[in-house]
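Not every chain of the complex is shown here; the ones you see sit where they belong.
Order of writing sets the labels: A, B and C. Residues in every chain begin at 1.
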Amino acid sequence: MPRIITFGEILLRLSPAGYTRLVQAEAFDAVYGGAEANAAVSLCAFGMEAAHVTALPDHAVGQAAVNALRRYGVDTSFIRRQGRRIGIYYLEKGAAARPAQVLYDRAGSSMAEAEPGDFDWPAVFAGADWFHFSGVTPALSQNAAALCLEACQAAKAAGCAVSCDLNYRSRLWSMEQAAKTMEKLMPYVDVCIANREDDADIFGITAPGDPVEGCKEIARRLTERFGFGLVAMTMLDAPSASQNRWSALLWRDGSWVCSRRYDTQVIERMGIGDAFAAGLIYALLDGQEDQRAIDFAVAASLLKFTVPGDANLVSAAEAERIAAGGAGGVQR
Amino acid sequence: MPRIITFGEILLRLSPAGYTRLVQAEAFDAVYGGAEANAAVSLCAFGMEAAHVTALPDHAVGQAAVNALRRYGVDTSFIRRQGRRIGIYYLEKGAAARPAQVLYDRAGSSMAEAEPGDFDWPAVFAGADWFHFSGVTPALSQNAAALCLEACQAAKAAGCAVSCDLNYRSRLWSMEQAAKTMEKLMPYVDVCIANREDDADIFGITAPGDPVEGCKEIARRLTERFGFGLVAMTMLDAPSASQNRWSALLWRDGSWVCSRRYDTQVIERMGIGDAFAAGLIYALLDGQEDQRAIDFAVAASLLKFTVPGDANLVSAAEAERIAAGGAGGVQR
Amino acid sequence: MPRIITFGEILLRLSPAGYTRLVQAEAFDAVYGGAEANAAVSLCAFGMEAAHVTALPDHAVGQAAVNALRRYGVDTSFIRRQGRRIGIYYLEKGAAARPAQVLYDRAGSSMAEAEPGDFDWPAVFAGADWFHFSGVTPALSQNAAALCLEACQAAKAAGCAVSCDLNYRSRLWSMEQAAKTMEKLMPYVDVCIANREDDADIFGITAPGDPVEGCKEIARRLTERFGFGLVAMTMLDAPSASQNRWSALLWRDGSWVCSRRYDTQVIERMGIGDAFAAGLIYALLDGQEDQRAIDFAVAASLLKFTVPGDANLVSAAEAERIAAGGAGGVQR
């Protein structure tokens, strides 16, 4: 079975139930997640083997974060228990005209303060086939960026394919900082995942106008610049927080394939991109050709709009049913 | 006041709150229901008198099932307390692209193991006007099928009209088994309720193409084959688990009437068909002519899409308000 | 900072969670609100200063009502603690075809039994800029109507602008009673808020046909009759309890401006009109010209469709973002 390594912070997500605003909340639902860990959980739910690498404090809440991954089958044996705190994000769910709100409280986390040398990368990558990270990890701190570089190098040394979801977060770093750091990591990346909103902007690559044409243009230029084997561009359109449109395209060697465009009710907005990344990695490791791969990745992440929490707890069969055009009745 | 007898299993339904998946659940909402019991509750909510016949174990959970019917006014005095277990179904609510999931755990239930002779049918049908059952009951076991036959015969002997919702469930029996058993029961049936998806398929009756035309064709052939006085065909279209379309038609003596077709958000998908059956029985016992009857039955079951739980807790006045074109503001 | 005085009953709202019907409820969410108090909370959330005047019983539940206002910054120092009970309303949330249900249990409340002379109006209005009440307050009792008159007179004496949301409630009084009482209060009103459904009907002013044209006609005639400086007409269209359309127009001196018309999912239907009133008062006190004012008031109240509870807990910046055309993604 293919084995995937993911690397990045796990946060405690605190969100009021339903559509309660943060200012009204008397309780928070607690979910543990992070861009890369979410992808690891999704890959396990698809039936593959995934190990997540991170640092977490050695106390009960850190243990709860470890357990949240173990519960869904992720190998947590490379997680370091060190540092002082687990990063937190407060999530206020959006609805209709009101967008979701995310407040980060992640400075000083165990992951942000982990240092080069903290992880035994050769051991991590022994027997692995794929390495996945997102732009959130190097954004955490200079140390985290250095650790990303270590990981990329070790992954390549171990013969892994490497994927990166650019995942630009303006509240974590500026475009200039992002560009400077990400440029050093891109040479190791085989599969780049981006969206048109701002991911490629960090490299000064933009393309206005029609979404599909714009995405193709961005993918073309990203490929030219960094020599990616494959670029995936996701297209999310959110005129209302309760109703979104979702599709993606794959660019490889100057040619491209595009998924169907779905219109979906939104039960949960978090983790869509991570679910897409996991779907794409699964499909590629599964040897699917590009059209089927992008269809699978989009279908899998379409289901994520209905799954509470950060991670996409759907099986490969469920995603394939959607990719094949399945509809929303009752299965009994 | 008209008195209706219903017969069938009551299950404990276990469903995670909201859109939580079964695999995420730390708790289950507990609801007691079953196709025929749901119809009985709905008929009581409309103001009629209904008694439900079933078998339940003689322990606290069996008592909770009895109480769930008593609470809404159903006469439970004919329920036998025997056998070893109450059947269970796990329900995972669907949303958008993700269909609802139903897992049955009903083998060996008190109802499935009840035996001919367990019920005093003449006492049950004394003073009754109508008998209703669905295809789920004879599907439970050979004994249950034999009990259905006993009930039909006793109902007819007592001068009751008999309705049957074909309600084919592929996880309970094969089409061949269903056909063989149901054929023996159909001669007692006056009002047959079916849908185009698979109910009539058990008798080899199918009709592709336009829903309304297809349903008319199926109703015509069902009538020819079994001599039903009335056939009701329901039409559910579920492109998304969150948004459905709903309508029905009535076929009587070669002529037909059709309801308006509604487009509705889905709060709760379970029990729509049972709510329709109850609405139809009510309207017919109330002496409504066919167009008004189908309009009432569809309006009543349209409201079921908004009522949590298995049974349709709406009044006749509420259903009539919808049938008359009422909209969804605030009543204060 | 502008200071607004509101006057009216605070009720305990008891509503089952989610879409549970009243007849199914085993628990109620408890929210404290009332038309005018809701406006006061919203004004504080916008950053203005508001004091609410009412009477509440001197026991723990009355204190909880006071605290619900204090929590969001409303000045409660003029609330009288007297009388025997807090009024209650039971709210059953609607969905799709099923309208929301409101059951009032407010007879004999502290507010309904408060008497002329109970409030020290000169102290209340010292330093105030605006007085707002709705037609619900004089509908409570003859004493409450007399207190409204006292308040209007004191407000005018203190140089306040006065706004009134006609807010006709047929379960509280007849059109004749309403007309008789409201006519005496209208001379003090500068800004009148109404809808086409029934508010102006109490004065025999109706206008069928196209909503916008009808509203303009009603506003024109209201202005003629009572000499209002400004009339705001809200237009709510609720074909489904889950999906509404919302817009409004302002009429001043024979000319008018109209907001964009929004189509919105409905998370919470209560308090839309109160949120609109607060938005309008804020915009006018903020010195916005009419088009911007109506755009702000409609945008603010559009957000109320997403905020659980009676009051509109959104900031002025959030409302302005919507008025400027902002959409529903994630802010992080």
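What we mean here is this: a residue touches a chain if its C-beta (ideal position, glycine included) is under 8 Å from a C-beta of that chain, and two chains touch if they have at least 3 such contacts.
For clarity, every value in this text was computed on a predicted model and none was experimentally measured.
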| item | value |
| --- | --- |
| Complete complex - number of sequence copies, 3 represented | 6 |
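Definition applied: only the chains that are shown with their structure count from here on.
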| item | value |
| --- | --- |
| Equivalent interface positions on chain A and chain B, same or different at half | different |
| Distance from the mean Cα position of chain B to that of chain A, given in whole angstrom | 44 |
| Residue list for chain C, restricted to those that touch at least two other chains | none |
| Chain B to chain C touching residues, read off their complex | 262, 264-268, 299, 302-303, 305-309, 313-314, 318, 322, 326-332 |
| Residues of chain C touching chain B in the complex | 18-21, 23-24, 89, 94-102, 104, 169, 171, 236, 238-243, 269-270 |
